[in-house]
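What you see is the complex with one protein chain gone and the rest in place.
And then chain A:
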Amino acid sequence: ILCRYISDSLKKTLDETVQKNDVVLFMKGTPEIPQCGFSRAVVQIFQAQGVDLSKVKTLNVLEDHELREGVKEYSQWPTVPQVYIKGEFIGGCDIMLNMHQSGDLEELLLKQGL
């Protein structure tokens, strides 16, 4: 390993978070008060799909600098928001919107019983 910034404890926490929760959303702000249009868009997509937001584990990266930087490395994804469903990384806002429009998201959510 040439270069690694994410701490072992953060990695372990993230592993547990995405495994234990059906849907995990790393975002800027909270579902009630999103702090960025991209994060808001993902919350609205979940609402449009009828996903119970109380079942979506959301983490506000603006409150935790280590999390904000760490999650990018963890997912190998350079931007926030980030969505995990059943432990699997799905993508950011563009992909969620893309899947929402194509119907793939509905299919995935139904398949996963969400």
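Criterion: a contact is a pair of C-beta atoms (placed from the backbone, for glycine too) under 8 Å apart; a residue touches a chain by one contact, two chains touch by 3 or more; residues count from 1.
Here is the rule we go by: contacts and distances are computed from a predicted model.
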Practice task
Name the absent chain as its UniProt record does, using one of the following: "Light-independent protochlorophyllide reductase subunit B", "Bola protein", "Trafficking protein particle complex subunit" or "Translin".
Solution key: "Bola protein"
Problem - Positions on chain A contacted by the hidden chain, ascending - result: 36, 38, 76-79, 89-95, 98-99
